[in-house]
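The structure is given below, and queries will be raised subsequently.
Only one protein chain is missing; all other protein chains are in place.
Right, chain A next:
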């Protein structure tokens, strides 16, 4: 038990890199406004 505790305190924490990236379809979710948002800026479909 004593040995386990010692290992836990000396072990260097391993931190994973963070890399987030999502792609969007060509002519997908883009709305393309300037200083204005419409309904949180989501593209709206005619039947949607």
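A few remarks follow.
The criterion applied here is as follows: a residue touches a chain if its C-beta (ideal position, glycine included) is under 8 Å from a C-beta of that chain, and two chains touch if they have at least 3 such contacts; residues count from 1.
Note that in this section contacts and distances are computed from a predicted model.
Per the UniProt record, the absent chain's protein name among "Peptide-modifying radical SAM enzyme CbpB", "Carbohydrate ABC transporter substrate-binding protein (CUT1 family)", "PH adaptation potassium efflux system transmembrane protein" or "TusA-related sulfurtransferase" is "Peptide-modifying radical SAM enzyme CbpB".
Residues of chain A that touch the chain left out of the display are 15, 17-47.
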